[in-house]
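Written below as structure tokens is the structure these notes are about.
Shown here: the complex without one of its protein chains, the others still in place.
Just so it is clear, A, B and C label the chains in written order, and each chain counts residues from 1 on its own.
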Amino acid sequence: MSENKPIIRVGLSREPVSLDDVAARLARETNGFGAGSLVVFMGFVKGVVGGYKVYTLSYEAYEDVALKKMEEIAREEAAKWEKTYAIWLIHRIGSLKPGDPTIYVFVVAEPRHKAFELASRILDRVKHEVPIYKLEAREDGEYWILGDHTRVRRGEGLQEPEKR
Amino acid sequence: MSENKPIIRVGLSREPVSLDDVAARLARETNGFGAGSLVVFMGFVKGVVGGYKVYTLSYEAYEDVALKKMEEIAREEAAKWEKTYAIWLIHRIGSLKPGDPTIYVFVVAEPRHKAFELASRILDRVKHEVPIYKLEAREDGEYWILGDHTRVRRGEGLQEPEKR
Amino acid sequence: MKVRVKLVSLLRDAVNGEGEVVVEINGEKARLRDVLEKLYSTYPRLKKLVEGLGERGLGVVYMVNGQGAELDAEVRDGDLVAILPPASGGCSFE
Partner (left out) sequence: MKVRVKLVSLLRDAVNGEGEVVVEINGEKARLRDVLEKLYSTYPRLKKLVEGLGERGLGVVYMVNGQGAELDAEVRDGDLVAILPPASGGCSFE
């Protein structure tokens, strides 16, 4: 058995990713080190937000910095726990419809509760620290989403949507 | 929008399951209720346990009771959190090789940290409460696995494996 | 009366690999403990295993027709008894 060196991969993708391909590959590449737990988070576009129907959610990234930051998060989190075998992060960019996948976080780690903990923390960090931006087009207009909760109506200064 | 009634499905399967099919289906069926977070746990056979190479891991279930118990766990956990949109549990049975998937837990819930929490708790409950049994064939012999940590050498009373 | 007894995992090995054995008892009904006693008299190795598991905190669970049952539960002709060790990756299910 050679020493465990975690698999770290990050990407921005205009296309959906095959969970089956990534899962099979990670299981194949990590089981020999004693790994047996894969946690996947897949975000997808909500069809309804705040009572309004959503048409599209468009993602853009400040790409170089986004990729660098995603890799940094993955490396830092992998380094915190020895039995981390793989971290694979993919963020979608482009215009997506309700139900379309938006982000994928794959973590192989032991024991299983650590894999959940890592995936959850990595996801939070990606959402907060990576320069990726959303424009939500919904039945009451188009909104830029900023920070955790702020929506700003497109083209009208800093006006927020009406609550429904 | 009709009222959210969580999707609950459980199964025992001799074949691997397509994560892509299940994920796409759950995203399609739940985004209209405002869901956007899917957590998947996929267990897979470890290639090495306790320093010994693993050849196969064979699962058998006391099937009727196993399915009933899995459904009970899914329903109980879904009932604990209103914004639970889907719980889908599949346990493999049969003889599996290192890297082969052994169990799948799919949870759609909001917010995302709740989806992680539910998936983790459901997984623990399935592992502890569902009558499913493992026989591990590895380079130092065949072992029945019982409870959380006990291995009993096949055909020799209650002899445990030697530590390596 | 005849009762089927389902055995899994290492308990099945102790009855020569049969997943299900039939226990015959005189009369129309019996207590679960009588069924087990009869079974154990045929398969003393099974009895030893069940006791050994109990000593290690891996006590078995008994079921009659898919429901958890105590030793004094009533068992009738045609019933299905199961003796289940703790799940692999767990401790109890009832």
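To be clear about the criterion, a residue touches a chain if its C-beta (ideal position, glycine included) is under 8 Å from a C-beta of that chain, and two chains touch if they have at least 3 such contacts.
Because the structure is predicted, anything quoted here is derived from the model rather than measured.
The missing chain, though absent from the view, touches A when the full complex is examined. Within the whole complex, the absent chain has one touching residue among A:82, A:129 or A:162, and that is A:129. Within subunit A, the residues in touch with the undisplayed chain are 59-60, 62, 64-65, 68-69, 127-135, 144-148, 150, 152, 154-155, 157-158.
One rule holds in what follows: only the chains that are shown with their structure count from here on.
Ranked by how close its C-alpha mean sits to the mean of all protein C-alpha atoms, the top chain is B. If each chain is reduced to the centroid of its CA atoms, subunit A and subunit C end up 49 Å from each other. Inter-chain spacing, taken between the CA centroids of subunit A and subunit B, is 23 Å. Centroids built from CA atoms put subunit C at 26 Å from subunit B.
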